[in-house]
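FYI, not all chains are in this one, though none of them got moved.
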Amino acid sequence: MEDILRKLWNHEISVEEAMKELKYFPFKEIGEAKIDFYRNIYRKIPEAIYGEGKSISQIKEMAEEMMQHHKVFITRASKEVYEKIGIEGAKYYKDAKMIVIGEREKINDGYIAVITAGSSDRQVAEEAAVTAYELGNDVERIYDVGVAGLHRLLVYREKIEGANVVIAVAGMDGILPTVVSNFVSSPIIALPTSHGYGTGINGVAALMSMLNSCSPGIVVVNIDNGFGAGVAAHLINSKK
Amino acid sequence: MEDILRKLWNHEISVEEAMKELKYFPFKEIGEAKIDFYRNIYRKIPEAIYGEGKSISQIKEMAEEMMQHHKVFITRASKEVYEKIGIEGAKYYKDAKMIVIGEREKINDGYIAVITAGSSDRQVAEEAAVTAYELGNDVERIYDVGVAGLHRLLVYREKIEGANVVIAVAGMDGILPTVVSNFVSSPIIALPTSHGYGTGINGVAALMSMLNSCSPGIVVVNIDNGFGAGVAAHLINSKK
Amino acid sequence: MEDILRKLWNHEISVEEAMKELKYFPFKEIGEAKIDFYRNIYRKIPEAIYGEGKSISQIKEMAEEMMQHHKVFITRASKEVYEKIGIEGAKYYKDAKMIVIGEREKINDGYIAVITAGSSDRQVAEEAAVTAYELGNDVERIYDVGVAGLHRLLVYREKIEGANVVIAVAGMDGILPTVVSNFVSSPIIALPTSHGYGTGINGVAALMSMLNSCSPGIVVVNIDNGFGAGVAAHLINSKK
């Protein structure tokens, strides 16, 4: 199979041809779910299992299939899911609410900085940080350095400047990425959160502030999308 | 008349009683418009004439009546209106698009700082600055010190810290007031603008960012409402 | 330490220099939270602890650190948190759902009027009132004088007129601040609430009505942001 996938990747055969050769090809049906191994080949990131709203047996079945082919990420997973799933080698990241299965291979010597404005942005930030870490990136966490106490941010300036990519996580007014952009020249991924107090319409105020940043070059992912931010940071950091 | 209004102010007579005594009372009909002199008495700020969409003769008639009783502010007035209105002593503030009639009486030795993020926030900022100035406040303008170039702001730190009230004007991401709040202890009025580039839905992104500021104690006025911000700053600064 | 902070305040040393001298400087890490003492120095108002969603031990640890340096405000705190937190000298304001630790120092002889339209605006109003009171302001509460029964408001006219600052709290149509502005010359802070019956999209109708008030000089804070309104009123009232 590896051979065929390699040819597919090299455009030596078409998808249709590849599929005729392979019994056990890029995806597999589990019930009516169709596990996508192909994404791991082409996009180089595995499909994640979104834990919320799935039964433990459903998650287990999908994970056990996936883990034969690639690393497994289960997001929004409660501690209870972890304890009952019974898969050897599974790690649980409590703060990120993630289960990860499979070895981590470090990709380079750089690191990704994950910084948050407030302490309530933490769960989303951890989802980003763990995703990036498990995809092979080193991660530096700098939490609760929000702009209302701007001096807190300045103390960590050198660490932030040294990062290959910065993920700036903030709810409420969402101004952290813009302030950070004043002193770094790395790509900045703005990650809005629905957490924090106030009435920012569940993160929409933060999202809009980030999209309208007066500092060009900031890119944005969806509200609370820690997994997406982690993947995007990984794609940037793994760029040759 | 002055006597009756004083009594009214002191609650010695009721509005109904006052109105029986006065021919020429707190308001006056001009056509079907009803000029409100009373607001100048109770609220201590005169009614303004909103110039947009009114004919020159309409504005002239209203202004000539008002100027017998109190200072006159005409907002959103083009240069053409100013040139044709023919009222002696009228001043024109081109950047603010305002005509002002009547003497200025300085109220105290403090000053109000009006700061803007970008150069396109200027017209709105000028409306606020001129309003405050003409109501008797000294004003310091610090323009184009937006957060994308944060160091520009720091240069003016002392001047901003010295103000009795700060009006922070910004479009796009609207983060200026929050950043300023890091080093001043005066009241801060956040004034969102619809100007600037990008797609902030005509100032809504800036407004939402300001309302959701993670720095407590910032107050907000409506988008592009320079006159309102100037009046609010005056009310605060004129507090004994 | 006091000496260094004073120098910092007077611009005799830079933030970086100050930080080299101080072990125990403007902020302190508690877990990954970073308590900000600096805000109390520069902005002259302490950072608050937002109680909702934090564990009792988390709140306790943060509060015990903070109380060595300044007054402590814990908002959105249930009675249960208060009873279990076990900090001597802590006061509980049931209606405001706030815990406050530390002495109150009266700042002047004026007072802040907190007025509400309906009885369901009370919790938010109390958050504003307690915040202002504990920051040293005297507070007069005038509740349930909503505009549908306008005469109720008029009875309290003199008390409202006498205030240095007015906080006008309303849900639903949010018209209270505008009506109040007819007879007071003090600054008015409009505080919209999501409470009340009807379908005002959780306070958005009140917020929009307040931002669009036809009476200039009214400033607005975010929906249900009682703490912010209390802080803003304090900043205005403490102005020399």
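Going by the order they are written in, the chains are A, B and C; count residues from 1 in each one.
Everything that follows uses one rule, which is that a contact is a pair of C-beta atoms (placed from the backbone, for glycine too) under 8 Å apart; a residue touches a chain by one contact, two chains touch by 3 or more.
All values derive from a computational prediction rather than experimental measurement.
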Identical protein chains in the complete assembly, only 3 of which are shown: 8
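Here is the rule we use: only the chains that are shown with their structure count from here on.
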Distance-maximising chain from subunit A - centres being C-alpha averages: B
Superposing rotation of subunit B relative to subunit C, computed on C-alpha atoms, to nearest 5°: 180
Chain occupying the middle, per Cα centroid: C
Gap in Å, rounded to a whole number, between the CA centres of subunit C and subunit A: 37
Inter-centroid spacing, subunit C versus subunit B (mean Cα positions, whole Å): 26
Averaged-CA centre spacing for the pair subunit B and subunit A, given as whole angstrom: 47
Multi-partner residues of subunit B (at least 2 other chains): 181-182, 211-212, 215
Complex contacts: residues of subunit B adjacent to subunit C: 11, 39, 42-45, 48, 157-158, 164-165, 181-189, 207, 211-212, 215-222, 225, 227-228, 231-232, 234-237, 239
Contacting residues of subunit A [partner subunit B, same complex]: 117-118, 146-151, 172-175, 178-179, 181-182, 196, 198-201, 204-206, 208-215
